[in-house]
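Step one of this worksheet: look at the structure below.
Only one protein chain is missing; all other protein chains are in place.
== chain A ==
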Amino acid sequence: MKKKKEKTPRQAMPEQAAEVRRRNFDEVPLGFPEELAMLEASRCLSCKKPACVEGCPVSVDIPAFINKVKEGDFTGAILKIWEKNSFPAVCGRVCPQENQCEGNCIVGKKDKPVAIGSLERFVADWARNQNDIPMPPIEKKTGKKVAVVGSGPGGLTVAGDLIRKGHEVTVFEAFHKPGGVLVYGIPEFRLPKAIVAHECNFMEKMGVKFETNVVVGQTITVDELLNDEGYDAVYIGVGAGLPRFLNIPGENLMGVYSANEYLTRSNLMKAYRFPEYDTPLVTGEHVCVFGGGNVAMDALRTSMRMGSDDVKCIYRRSRDELPARGEEIHHAEQEGIEFFFLHSPLRFIGDENGWVKAVELQEMQLGEPDDSGRRRPEPIPGSVKTVDCDLAIIAVGAGANPLVTSTTDGLDTNKWGYIVANEETGKTKKGQVWAGGDIVTGAATVILAAGAGRGAADSIHEYLTWGW
């Protein structure tokens, strides 16, 4: 009898080579073939007390679905995942797994953790290509009407959950396409838009109505939805869609963009396919992106794909503090993005036509930890340099857009303008109104927005059923 089996290493998902993909918008990782997925699944120890599940904000039953993958029962696997997570194809791609499920995986203590995200993605992608997966049962119509404001992952979760419970659901979206950040923010090469469209179509098949081109607060208000349109409950999931700028001189020069604008033009409006699509976008010779989160990585990698060779990430802390997903940083480095750590912009310098041509940077050093527990960046006196920059993208965070809150009576907001809502139920101070996702927590993650949506859907269902 063999004493010890040869350990299977973590299986790497095949991906496009860096030198090729840095010039195209096709997805970077290509997905697991079935054999690789099953091999990777075999690395899971099926823990009795799975630590990975604790790391997942929505408690996907990870060992159970991975077991099904081991057995080759992919239908079983997807049904398991769906119990907790409506968007595995999305989450498998964009969750910060290293801080969540995979960060907790026991195998990761000695070896690399089980590739939970990649397996989730594999199962979801497999399921999308089948046509005999049973539709989730839809309960008898209740006659109750729910309005969902915003079609990001939070709003979509609420819509999907409540339609199954037999309620009538209409999603109102300001843009012309549903999906929220999944369509306007996260680029095609990281999350193909066909996947988001598939999820939305699936919702429509279940009976969810989508009304795009409706800006709640302008086209119609929350109070009008409740009082005039006969909705029994409203869920607000409008995200954190207010761009933050640096507030430094020269910021209104041409060539200076918020990441929101730059990414909306390229993703939602498909400017990267100009002139086939009409929305224009510029290609920079010298690109500087300010910030170090996922948004910054997306802007960096998009500008590289738009044809730039000199693309810099300007971040005021050090590499260790970069908030982006590990995979994105890794991919960005492979693609040739240059990192300027410990630099902070002082001002933009323009040319005679009003275009940005350079940026002045202050060198920083890390001092004592601040409120966030991270070491505070402080200027090094006298260390200022100027670098060429004809395209600047500002990705230093987002805030709350007041369009909805300022037009709704009796909604409580905190000092940053986010809606005050119960963490578990999403209940706001205003009767019949729930809220969740980025508009409550501030810019966070897809899975947290989806999780908040699930909690709110349960609470809305209780209210519609029992009146509380």
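Brief remarks follow.
Heads up, the rule we're going with is that a contact is a pair of C-beta atoms (placed from the backbone, for glycine too) under 8 Å apart; a residue touches a chain by one contact, two chains touch by 3 or more; residues count from 1.
Heads up, the rule we're going with is that contacts and distances are computed from a predicted model.
The complex appears with one chain absent; UniProt names that chain "Ferredoxin-NADP(+) reductase subunit alpha" among the candidates "Peptide/nickel transport system permease protein", "Ferredoxin-NADP(+) reductase subunit alpha", "MaoC family dehydratase" or "histidine kinase".
When the missing chain is restored to the complex, the residue among A:Glu251, A:Glu333, A:Asp388 or A:Asp458 that touches it is A:Glu251. Touch with the chain omitted from the figure is made, among A:Val69, A:Ile195, A:Val214 or A:Ala332, by A:Val214. Checked against the full complex, the one of A:Glu71, A:Glu139 or A:Asp278 touching the unshown chain is A:Asp278.
From the options A:Pro29, A:Pro187, A:Gly241 or A:Pro377, the residue with contact to the unseen chain in the full assembly is A:Gly241.
Among the residues A:Lys144, A:Arg265, A:His343 or A:Lys357, only A:Arg265 touches the chain that is left out of the figure. Summarising the interface, chain A meets the missing chain with residues 174-176, 212-215, 218-220, 241-243, 245, 251-252, 254-255, 257-258, 260-261, 264-265, 269-270, 274-282, 353-354, 401, 403.
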